[in-house]
Structures are given as structure tokens and as C-alpha cells.
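Have a look at this one.
For this view, one protein chain was removed and the others were kept in their places.
For subunit A:
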Amino acid sequence: MIPTPDLSHLRAEDYEHVYEPAEDTFILLDALEQDADELISMKPRISLEIGSGSGCVSSFLGSITGSSAVLYLCTDINPRACRCSLSTGYQNKIPLQLVNTSLANPLLARLHKSVDIIVFNPPYVPTIRDEVSAAQLDREIGGSWAGGEDGMQVTDTFFPQVDNLLAPHGRFYLVAVAQNNIPDIQRRMQEDYALESKVVLQRRAGREHLSVLRFKRA
């Protein structure tokens, strides 16, 4: 049993601007823990979390794969989330490398087929289309959940980057809800990028039916 990262340094005020870990975070931690042996034995060198928010997930991953064994890259479009992630890394003795950016944009040129573990708990809540662009430009907490049509607007933008970044033996973990149309995600990733996937964990949390998908190259 790997303990949940210590977040006692974050305050209520931080959570006014940065997504507070909730059931969707915890199902992702559980999916990573379930794969812990494989994650260690694949000897990853680079992990990348998109939208790291509080920094909880990458700190947890770091406690599985080892603080000095992997470069833990994290991005977030929200500058305040970047500061929270960085401090959560310090608090849990996992050196997280924060980059304040949208998705993996400034890393694409250099990390072609090089990232061993990609993790994304995206803004998956279905909203009207315009709300997503506004929320992303706002670089605030709304950007952490507003997902647009089918809740897939931001995630769909990231999929081509996954194909670009993922190492030959790498794996990509994605949180999704039923409204995102999971069979359709799986079909498209297979057809467009030959990425095979599996639903590795499913759980109902209140009104949300949460899943974690794991993608690998076929």
C-alpha cells in the first residue's frame, strides 16, 4: 500500500484556484498502484503529467518508481497549479519539474517517442464548446474541469501529442467518464495511432462513472 502524498502544505485558498484531489484523482492513483510492479520493471526514464494541478499524481508516481530514477515532468496551464505541484513535490521529496504551458507544447520538439509514462486527468466534464476556450485562456480552476462537447475538447487536442511523445514501450494513462464515450476513444486511438487500450479501473463516484484507460503501442 503506497500512501497518498502529503498535501498538508496546501491551503483552502490554494483550492480556490487549483483543483483539489477528488475521486477522479484517487482512481488514477489506484490504477498506478495496481501497475506498480510493471511500472518499476519497465525502468522508465521520463514521465510526463499533463495538468498536474496539486501535484498529487506525479508525487505518487514518484513514490512508486523512485525519486532519483525518473525525470518527472509536469505541465499545467495555471501558474498557481504549477506552484502547488512544485511544493507538493518538495513536501513528498519527489523532484517534480514544472513547466507552465498548455499540454506538452514546448516539449514536443525534443521528446519525440521518448516519454515512458504519460498521465492525464483531463478536464472531462461536458460543457458548452465556448466554455472550454474561455476556461483554458483564463488559466484558472475552471480549466481543470470544463471539457466542452462530450467533455473531450481538451483531451482530443492532446491525442496527437501522445502519439508524438510516447516511447515504443511507453504507456499512457487517461481518466475518463462515461459521457466521454469511452468505446469511441478506444476505437479512434487504435485507428488513428495504432494505440491499443484497456479500461484498467472503473468506479462510480456520485453521479460520475469514472474509468482509467491505459494505452500502449500495438
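The criterion applied here is as follows: a residue touches a chain if its C-beta (ideal position, glycine included) is under 8 Å from a C-beta of that chain, and two chains touch if they have at least 3 such contacts; residues count from 1.
Operating definition for what follows: contacts and distances are computed from a predicted model.
Enquirer: Looking at UniProt, which of "Molecular chaperone MKKS", "Trm112p-domain-containing protein", "Autophagy-related protein 16 domain-containing protein" or "NADH dehydrogenase [ubiquinone] 1 alpha subcomplex subunit 13" names the chain that isn't shown?
Expert: Of the names offered in "Molecular chaperone MKKS", "Trm112p-domain-containing protein", "Autophagy-related protein 16 domain-containing protein" or "NADH dehydrogenase [ubiquinone] 1 alpha subcomplex subunit 13", the absent chain's UniProt record gives "Trm112p-domain-containing protein".
Enquirer: So one chain is hidden, and I want to know which residue out of A:Ala31, A:Val57 or A:Leu73 touches that hidden chain in the complete assembly.
Expert: A:Leu73
Enquirer: Given the contact definition stated above, which residue among A:Thr25, A:Ser54 or A:Ser102 touches the chain not shown here?
Expert: The single option touching the absent chain is A:Ser102.
Enquirer: Of the residues A:Arg11, A:Arg110, A:Arg129 or A:Arg207, which one touches the chain left out of the display?
Expert: A:Arg110
Enquirer: Considering the entire assembly, which residues of subunit A contact the chain that has been omitted?
Expert: 43, 45-46, 67-71, 73, 77, 79, 82-83, 86, 95, 97-102, 105-111, 114, 137, 139
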